[in-house]
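With one protein chain removed, the remaining protein chains of the complex are shown where they sit.
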């Protein structure tokens, strides 16, 4: 049992923290809320140049040869500053499915492009029924002479607007779980992408697929094994999202304590009042509890150990804990915190999106409940 | 909408409050915890002489001709002092089933005895499976030439030790709800009563019925309609118990605020500390919320209006709220509160028993859930 | 004791309901967000003013006023019923500042001239007032306010900044607390003034956009703004006590429970008629348990409000009760909004402007607005302090 970072991890963390502090100030986050693309190409290039898109991938593809765990450390730091750039998506929803489920040819061809930032891929899972179940997938992929013809509508696809590959989950058989994953170029004929306006001002899209033709070689992983891909990537996604929330929680805690020290009312800093002390100590305790439960799951996932329970514990806990931390912060900040110009609301709006991404608290509690034999 | 007590109600409340304050001090409550009978005959006689056993019954039986609502006012005051005497049981579990479901003969014969304290009746519902469902009743009543033969085991029967009549719910048919209620003299052959030692130091018993013979006239209400009796009496019971909890909550709040004013630490009354102020204001708010929801149900029950939702709202709310009030009180009192010699633990131990009596929070939430159409 | 309304009260409720049904557009759904009855857009605002006039014509806005000022001395319960029905219908048009705050203050502390000048317009719904109380450095600690008013000839000259001024950008006039004696103890150097024209020279209204993206609050700056001395209400330097005046007009907080019930009712309907993962959302025990709890809590919250109305009917003055009602009711607003987000799942992210939204994107707006519930108009912390000290008699910290 060793909860400390090793040298590489610590260095990565320090570098990322410094980098993001400089490159991703609050002004940048605000600017990207209204940006057409939702990210800044110059900053994205700098991130690419750090090599961070290659953290969990093998060196032969241009990666760092590290693991998911190290990528989580990055995500925690990205979460701290609410990084708008698609680091999470490009690596976790684009690169990792290909790395884990792709054949050698796909990996050789696509991973270097993803790692070098030449290409951005994303994952299209959700449909109109937004539950995370095989049965909610209605999108059809039928065999045709030249490959597959895919039709359907995908909802809530993150960063589809800037992705050139959409890894799409579609139905390929009659059984509930007869799903497969396909790599679809976003330029393919029959695709139309329209953006959603969301609470967290991020980029999510609706994708319409109208008889989109793709070659048979674009299948990712085995036919009818797409649900396995979803389950695995959603586990990584749940933990990755939790890491972002952890970083965000830490920042909210720090900022709130700082405010409590400096804001005075009734002739003294509000941090001297029992209620405010209680608020701050509750936040600190929640955040303290969050770190272990997330990294335990991240480590197990990175080690390819069975981490089903840990993932569900981490995501259900963090979905709630981060929401609570933001709520307490608002309470300490009073009126100023819910104005558009204050930083806290940037965090609390995104907390909602993170809470429900890759399964909300109830979803993961249900899952854990089954794992406990209920 | 009028939340005030009328003149009679106010007088009853004042009289009861004064009476109990004098007659039922903490020493009495403690004494009865270890008393063989669990109540004091002299005090019981005084209560009888107040006429309070007749509050909700017609004058022709010797009652006050008031309603369940007025009896609730009494129970609130009894709850405030944790009255050990079987006021709740004699009226609510003994008198009311007879008053509502008995035939004229039974009422003429039994109610005057109950009101005058000559007789005490109680209700035996629970069995080994402690759920409140028709199917949990296994106790059998079979027709015999002279009446009924009853066999089975009843659990958690309050004050069976001092009751001369046990109103017993038993199975009289094949359908799930084919239950009937019987008035069984506790001296009948085949009955054995053994006491349970409980968290609230009250008197609950296990009753074994081994081929107990009773005349057919001892059936209470119609054959196979016993479940209606249970449902109705359990509604009264839930609200009556809630009233006791309300009175207890009020006392716990008062006593805790008093302690916060007088106990000093760090050179000042602990009631000046933000955390303690928070505790006290939370308690006060909870108690404030409790009163309305209980009396709304009590009034509707007394008016014979449909009060199913209100009863379940009141009992689920109060089961939780009183528990919370006791927990906060312990927190304010610190160590002294959980010593045997302190008054708070008298309340918190009984809170547990009251919480689960006549359905706990989850039970009533489920019920309400169905009433809301789920 | 009687937990039912009288026939007269029931009739009044029906009358209000019928009126609202006829006056509100078909399928009227209110303006999204639970803290902005009047709405944020110009169109919403115009409609609110139109409704206000009609309500004024009905006499309902001033029904709580004493007869001598043209009111009806209406019973507390009637006021509560009116508030409930307006809130349940999400109807705009009430006037918190003029009718419920300034008018009672003028009735007690105003000169005859002030009453004659201001009350009739307020009663008719002709004028929009706003309230200049909070300042950037004086939030919970309002009495530390620093906006200065200096006597100069027949005028006061005001300099300073007010903040959280709801509807200042819509308002014609403002009542304001200013410091007129900086030497005196903080509660004893404050005066209560009336500003007749928000367009006066030196007044600047700066919008504060909230996290739901809407404009309700403002920061108002005063740069040598002149106000005639006759606009002083009550005595000089006694403004703190003038400002604290409240007649027993309905302030039970029944809006909390009504607002919650309106939303919960919609959520229940939605959960019963929409499926997720092949099952109705209402079949999810996590959801139904929460609905049931909140349903009960709404009833508790309503009870707290009725209690306050009942006290006022009996001539008692609520103090801790109002704080309890707010403390409890505002948390409830947050719970309902959060439940709504749970029920909507991924769709909870989508606001009114998104075509794929559910329930018109209302839940996203309610969720964002609900953040301020436990903060605005006295934080929960302040309410708990009032309950503890004024209500329970605990010594001040």
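The first chain written gets the first letter, and so on, giving A, B and C; residue counts start at 1 in each chain.
The rule is simple: a residue touches a chain if its C-beta (ideal position, glycine included) is under 8 Å from a C-beta of that chain, and two chains touch if they have at least 3 such contacts.
This one's a predicted model, so the numbers in the text were calculated from it and none came from an experiment.
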Among shown chains, those touching the left-out chain: A, B, C
Contacting the left-out chain in the complete assembly, out of B:136, B:186, B:224 or B:303: B:136
Which of B:106, B:149, B:163 or B:204 contacts the chain that the document leaves out: B:204
Residue of B:28, B:89 or B:330 in touch with the missing chain, whole complex considered: B:330
Residues in chain A touching the chain absent from view: 1-6, 9, 69, 257, 260-261, 268-269, 271-274, 276-278, 280-282, 284-285, 288-293, 295-296, 299-300, 310, 313, 316-317, 365, 368-369, 372-374
Hidden partner interface residues of chain B, rising order: 126, 129-131, 133, 135-136, 155-156, 196-200, 204, 206, 264-267, 273-276, 327, 330-331, 334-335, 337-341, 345, 348-349, 352-353, 356, 360, 362, 365-366
Contact footprint on chain C, counting only the chain that is left out: 285-286, 289, 397
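As a convention for this text, only the chains that are shown with their structure count from here on.
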Maximum centroid distance from chain B, chain identifier (CA atoms): A
Computed distance of Cα centres, chain C from chain B, in Å: 42
Chain centre separation in whole Å, for chain B relative to chain A (CA means): 54
Sequence positions of chain C contacting 2 or more other chains: 384-385, 397
Multi-chain contact residues (two or more partners), chain A: 273-276
